[in-house]
Structures are given as C-alpha cells and as structure tokens.
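As you look at this complex, bear in mind that one protein chain is not there, while each of the others sits in place.
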Amino acid sequence: MIFKTIVKEDLKKLFNVHLKDVECVGPKQVATSNDGKAVYQFLPFESFDEINLNHEKTEYSAKTYFLPFRETLSTFNFKNGDWDQEIKYRKQQRVLVGLHPCDINALVKLDKVFAKDLFPSPYYRSRRENTFVIGIDCDKPCTDGFCASVGADVVTHGFDLFLRDIGDKYFVKVGSDRGLNVLNKISPTDISPEERKSYRKKTKEFLAGFKNTIRVENLPNTLDIEFESPVWKKWGDKCLSCGSCAMVCPTCYCYGVSEQISMDFKKSEKVKQLYSCNLLDFAMVAGAHNFRPARETRLKYRYYHQHRGFVESFGEPKCVGCNRCGRACLANINPVDVISDLQMEL
Amino acid sequence: MNAILHAYEVTKEEDMVEPLDYNRRSRMKNFDKCFKAEITNIIRLTEMEKLFQLRMINEDDKNRFTFLPGQFVMLELPGYGEVPISISCSPSIKSIIELCIRKAGKVTEALHKAKRGAVVGIRGPFGTHFPMEKMKKNNVLLIAGGLGLAPLRAPMTYVIENRADFKDVHIFYGAKDPTQLLFDYQYEQWHRIDDINLQIIVEKPDELWTGPVGLITKLLDDIAIDPDKTYAIVCGPPVMFKFVCNRLKDMGVPMQRMFVSLERRMHCGMGKCCRCNIGSTYTCLDGPVFDYWSVMNLKEAI
Amino acid sequence: MEYLGIKPNKPKVAVFDFSGCEGCELQLVNKEDTLIDFLSAIDLRGWREASSVINDDYDIALIEGSITRDDEIKRLEKIRSHAKVLVALGSCACFGGVNQMKNVFDLKKANQEVYGDKPKETAKVKAVKDVVKVDLEIPGCPISKAEVESIIRHLAWGMPFSYPVYPVCVECKQRFTTCMFEKGLMCLGPITMAGCNAPCPAGGLGCWGCRGPAKDPNYESFFAIARERGFSTAEVNERLNFFGGFQEVNAK
Partner (left out) sequence: MKKIDLNVDVHHLTRIEGHGNIKIAVENGKIKDARWDVVETPRFFEVMLKDKHYTSAGILAARICGICSISHCLASLLATEQAFGVTVPEDAKKIRMIAKHGEMLQSHVLHLLFLVAPDFFEEPSVIPLVERTPEVITIARRLKLFANRLCDAIAGRTTHPVSLQVGGVTAVPSQKELIGFRDELEQIINDLQKVAALFATLQMPDFVRETEFVSLKGEAEYPAMGGKIMTSDGIVRLDKEYKDVTNEYVDANNTSKWTKLSRESYAVGALARFNNNYSLLHPEAVKVAEMFGLKPVCHNPFMNNVAQLVESFHSAYEIMRLIDEVTAGRIKNTMAEFKPTAGEGVGIVEAPRGILFHHYKYDGNGRIEKANCVVPSTQNNANIHYDMKSLVEKFAVKGMTDEKLELLSSMLVRSYDPCLSCSVH
C-alpha cells in the first residue's frame, strides 16, 4: 500500500476544481432529529461545502449507489408477436466520498456476492468499477456501532483512497492506481515519521474507544442451537415487518423482480426492487403458501443470514456492525440486544 | 468523462453480454440474457397441467444448452414474469426442451393461454442435479407424487435410456385420483420396457380404475431391496417425500442416498435475490436437488 | 400488440362519481406523459366529468366517492348490474374517506347547523362495499394514477393484480426520507399499505393512513411505539379514524 499525506484544503480543491464535472456523492445534512442531532445522508453535492466529512454516520448506507432500490434489469420490446431483450448497465462515473470503515467493508462483502461469486452481476460490477470511492476513518467510534466486534473496524482494500484526519492534514492510503492518479492532481507529500506516528496514535485511540460490543464467538452455532429460542418470539412480537432495517443496512441485498408492461403495450420492463426478508410475502409461493408467515421467523432469518449463513459461505459475518438497522427500527430491535439475549440463553 | 478517473479499466458493455455457456458458469458474464425459444407443441396432461415442448430459436444456443437431470430453468414470459421450472425431459435430446407446468398463478396462467409458436425466454440451466453417475451399478427407486413427476421425468428418462448401467429399477407414481395422473398416455410404453417395475397408485379411485389404491408408501411394502446398494429419488410435495424417505430410512437406505427436489420462491436463480434462502442455503445454488440428510438439517425445509 | 397469441382486450370503462371531492377523477387525467396511451388502452363509455358520451354498455366501472343518500344507492345498484368488474376508486369509495367522520355526529343537528330550518336529505356515509359487491379497491386520497394504470393493464391482459403487502416505510426508505418519528412527528406508515410512494412523510406531514392497513400489520407494537414516543391514545385514534381505512382498529 502506498501512503501519502495531503493538506486538508487540497481535498476541497480536488472536488471543486478537478472533479467538478463528475457526479459526486457525500454525507449531506438533511434534517435535524428530535434530540437536536444532525441527520446525514449520502447524497449528490455540487460544492464541497455542502458535505461534512466529520459526520458521525449517515442514516442510510451507501449501498444504494451500487444496488439501487429500483433498477431496470432488462427491457423487452414487443413487435409482431415476437420480442427482443435489451440490457443496459449504468456506466457513468461517480465519486463517492466520506465512507466509513463499516461502509467500505460492506462493499467488500457485497463484492463477494455480486462481483466474484458463481454468477457475477454485471449490473453491480459496472457500477462498482465506475465508482471512485474515497473513505475516511472515524475520529472516534460512534455511540452505537459495534464494527470492532465483527471485524469491520479496519479497512485494507475496497477503496481508491482512504483518509484519516491527523490534525491539519489527511493521512491517505492509496488503494488503486486510479486513486494515485487522482491524488497526484493535488500534490500529495510522502509521509514523514511524525505523520506516521500521529496516524498510528490516532488509530490506536480510535480502536481503544470502543464500548459497544457483541460476543460473536461461536455465534453461528449458538444461532443453530437456539433456533427455537423464545428470544425470537420476544423480538418478533415487536417487529413491525416494515423492512426498514434491511433498507438502510449496507449489506442487505435481497430483492424481488417484477415485470411492468408499458401503458402503450409496446414494451415491458423487468424491474428489480430491493426487498427485505422481514416483509410478509418474502417467502410466499404460488397458492399463497407462505414458508414464513410469522414475524419472528422472518426476523430470525435476517439474523441467520447475517451471522450464520454468510459465515458458512464466506467465512465471515455479513453484518458490519454499523447499527443502522437498530437506529432505523422504531421498535428498537438492534443486533446488540438481540444477540446478547441469545448468548444469555446459554 | 472525467479524464483523471479514466485510468481505471472501465467495464465495456461487450464484456458483459458474452454468450452463456453452461459448465463454465463462473466465466459467464451475463445471466440475465435469455435464450429465445419457441413453443413447438403443447400437450394437455390434466385440467391443471400442460407439457410445453420448446425449441431454441438460435442454432448456437441450441448447441450450447446442455443440462443434467434435476436442474431447472428460469422461464421468462416477457410482460408477465419469470418462474423457475424443472426440466422435464431427457438430457440427451438436444433439439427440444420439455417443461411440465401447472397453472398456479400469474405467469403460469398466462402460459396456459399461450398458443403454439409463441416465443418465450429461457435462462439457465441452474441448480444442482441428481448424481446419476454415482447411482450407476446400483438399484434405483424413482418415486413421484403429484406434480413431482415433472422433475422426476428427467432422471427417469436418463435411467431408461441407460438401463444397462443400473440394477433393479422401480418407478412408483402416486396421485390423488386418476384425473390427476400426468403423462398417462406414456404408461403403456413404460410398462413395456423390459425389467422396469412401474407402479401407479391413486388415493381415490374412480369406477374405471383397476390399479392399486392407497398412499404411495404402500407400494414400498411389496418390494425387497438391498439397502446398501440402493439410491432413491423422491419428488413431490414435502409431506409426501418426508413419509417416503422416512420409510426408506427404516428400510435401511442411507439418508445421503435419497434425493429430493425442493421448491422455494425464486427471483433470480443465481443466489442473489435470497428469496429461496433457507438459513444459509440457497435452493437455487445448493439445490434444488438435495440429499435427504441435508434436507433434514435445513431448518424450515419441510 | 399481440403476444403469446394473446391480445390485450380494450376494456370498456365508465367512471362514476358519488360523494367526494373528485380529486381521484382528476388523477385519471394526470400523469400526462402516458395519458394518451392510457386513454387509447380503454374504451371510454362514460365519464361525466370529462365527456358527454354516456353509454350503459361497459365492463369496468370505476366508482369514486362515498354513498350518502338514497338516490346514490339506487344509482350504484344500477351500475353494479351493468358492470362486470366494479372498482372502488379512492379512500372515499373504499372506506368512506374523510366523509365518514360525519357519522359520529347527530345528522339532524349537523343539518340544522349548515342549512338552518331548511334541511337537506342526507344519510350516514357508507363505503361502496357496504352497498354493493366490490371487485377491486384502489385506496388512496387521492389515488395514485400509476396504480390505476397498472390495474387497467392487468385487466387488459387478463392478469390478476396484486397490491404491495408491505407498509409505507419501505417506500419512505426508497426515497431517502428521514423518518418522521426521528423528527418527533407521528406517522401511520408502519401499518399502512404502501403503493403511494410515500409523499406525505417526504413532505413532512407523516402518513395519515389514507390507503388503509398493510397486510397483517403489527398494531400492538405500533401502539406501544407511539405511546413510548409521547403520542396519546386519543391522538393515535384520531388519525386512525381520519380516512376510515382502519375501522374497528383502536389504540387502547
């Protein structure tokens, strides 16, 4: 890995001058919550001043720029009783800035499913490869995240540039050749021994600051054994089955496909829509048979996928510990409480 | 395009639409592109089921499309939707694909209205298959209940075509009543094949029915098998295969030698949409064919 | 356009209005980019607000508004006898809409208050389904034209139509709306059927449940959440009763 430092002011220049005509997306404040906290969202911005890289955590994740909530997979054009199929990918360039370690690790996990698995998805790959990702380390752990418990507090790859605030400069990890290319526009300097020291000090402080943890040891087995645990009913009874958790989660990727004929009956679009395993008809099949009619079962399977299924397939949990799901959940169902409840069963 | 971002290789569209090829699936780049196929024949089997014979329109596609017994395709009806359907014919016949489809909902109902000559799309084949190679030199039990005969027909034709490779072959098929029997026009032919024990049983006979009556497990009473040298394929609704498999287990057949085919909701066939996910297992990638041991270990499978 | 050997038929459609604001009918001429296609896809047999053509031969009757007078019952019954498919259009037709809020008042007194000593004929507000059989409901105040188009396409192709089973929250998330509860406001989104594309939370109003309940909503949990966040039972119930979609559902 190549390491560099840049003057903070230069980052602004990078966006306002060099990346002026590319679509840039970053953490923008969209509202103020009831308790006075700023609410951030990854949204397109025109000028660097609109975003705040010191944001605690965005309300929703950045996954929507790779797995949009709605995407046309293909279009069927009808003519004379026949049809042809048209497939398009999004190829426009985009710069995504301000992703935290959890966000980048989430992308790395999505890569495993969508870019590298048995059936790589061209829709995903095309977006991923044409997105320039600039991450940034958190200054201190967020109040409710538990990324350290699931090994998502540190990033090693999956970005083009990765920053850490070390006072008046950013310490930059360069993750790709195009990253270096871009960085060279704003004359980075090689790191000095002091800068390395202060980077390591900052990182150490950050890692030491974690309070929120879950016990993940043996979790896959625990989940298996506790399949019938009353813990599921306890939380299932609270669940609104509204899908908010999966919508905001950076790694939830389930979807549904439906077809929509155009009003002139000349074509039909096959549309993918992100779905959630908590929604009532997720496992419903023809004849209205539902494999998971109960809220608790649906909720349980979300945890199974996060902490057991994914481990079985890829050797690591799918969850990156951002607790966005916990924040989004009106019923306050959050991984820390649910998992510690389960672990307590033992 | 911004020049400074350009240094990175940008995905080219041509890369993405490389033609499909089964068996090299990790090298395939786009699985959303359909093979176009024409419905060449429609055979009415019962009130609810029809057999559709399809032929690939493109000659290259036809040559490239190979499958193994037990695999399924995603059948696309542009404008209506896409449904997973097991391939219900012999893998050795290249020119034609047969799908036996029950009228169950939106897409399948539309298909039942379709006429000969209509053009549909096919993606796949997807999923695991029955281990026909392993089964060779053994006895085989092919057991189907109801619509289960559709997925069973592929391994069955395989066994028939390669009869010499197998020892004793039993084919058991059960249905609620005689009107629901699929492929009845073929029984005569199957009966005549030398040294195959074909038995058909119904739960509720009508006046014309002369065959055995009862549940399908009853047919197992009359046979003697060597459990160490026997493989079984059981297709049908979960309640049915549960009973049959447990019965076979009691007869001493190892659970890992019994195979079943599961059905789940599917929207992609490629292990992405998660709709068919059972805990950690994707029915479309790790299934639909599972051995009974795995099924018993899948929570919620039955 | 013919496909699979199946031709979409051109359904004969007639639109009727009863007691309501006619906003739903207005939606039918909105979504201008596909308006012509929409009008060409149907054979319009009658629509008082938009056309002087009136013909009793129709397959699909779109009914807007609630029923509040005896002559309306007769008119509706006649329409039912002509129509193969009767569609209730909008919250008023589906569950009485805001109009049903008058049912809690003494109608005599109400009449006197508005018309003094010259009262006009009126009755308790009914939903269309309380009078005749309804085949399809398109709730919403106002309806979403996209949903109407979709239903017409399904009818034209002889395909069963299915509603989203999930609540409004899903659509909120999909348009990046910050949750109302986060801002300290109340919202019926978690128990209301999606399909409107969540304009109300996006506009800072919170959902008022005009589309009625989602499938199998978790009322208990929702009421507990509202209580925890400081909303009174009366407040929740007032909202549930606003459009009439949550009949007999009450927070305690």
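Per-chain residue numbering starts at 1, and chain names A, B and C are given in the order in which the chains are listed.
Heads up, the rule we're going with is that a residue touches a chain if its C-beta (ideal position, glycine included) is under 8 Å from a C-beta of that chain, and two chains touch if they have at least 3 such contacts.
Treat the numbers as computed from the prediction; the structure is a model and nothing was measured.
A.B. asks: Of the chains you can see, which ones touch the chain that is left out?
C.D. replies: Counted over the whole complex, the chain not pictured touches C.
A.B. asks: Can you work out which residue in C:Ala14, C:Ile63 or C:Val98 touches the chain that's missing from view?
C.D. replies: The one listed residue touching the chain not shown is C:Val98.
A.B. asks: Going by the touch rule given at the top, which residues of chain C touch the chain that is not shown?
C.D. replies: Residue positions of chain C that touch the missing chain: 17-27, 29-30, 32-33, 35-36, 39-40, 44, 47-54, 68-69, 72, 97-99, 101-102, 105, 110-111, 113-116, 118, 120, 122, 141-142, 199-200, 202-205, 208, 238, 242.
Criterion: only the chains that are shown with their structure count from here on.
A.B. asks: Central chain, going by Cα centroids?
C.D. replies: A
A.B. asks: Count the C-beta pairs in contact for A-C and for A-B, then report the pair with the higher count.
C.D. replies: Result of the comparison of A-C and A-B: A-B.
A.B. asks: Based on the averaged CA atom positions, which chain is farthest from chain B?
C.D. replies: Result for max centroid distance from chain B is chain C.
A.B. asks: At which residue positions does chain B touch at least two other chains?
C.D. replies: Where chain B meets two or more other chains at a single residue, that happens at 78-80, 105, 117-118.
A.B. asks: Where in chain C do residues touch two or more of the other chains?
C.D. replies: 3-5, 157
A.B. asks: Looking at the complex, which residues from chain A come into contact with chain C?
C.D. replies: Touch list, chain A to chain C: 30-34, 39, 41, 43, 59-60, 69-70, 78, 81, 83, 237-244, 247-248, 260-266, 274, 276, 279-281, 295, 328, 330-331.
A.B. asks: Which residues of chain A touch chain B in the complex?
C.D. replies: Touching chain B from chain A are residues 18-19, 21-22, 73-74, 76, 78, 81-83, 85, 87, 89, 91, 93, 95, 113-114, 117-123, 125-126, 129-130, 132, 176-178, 181-182, 185, 227, 253-259, 261, 268, 270, 275, 277, 282-287, 291-292, 297, 301, 304-305, 308-313.
A.B. asks: Residues of chain B touching chain C in their complex?
C.D. replies: So the residues of chain B in touch with chain C come to 77-80, 105-106, 109-111, 113-118, 120.
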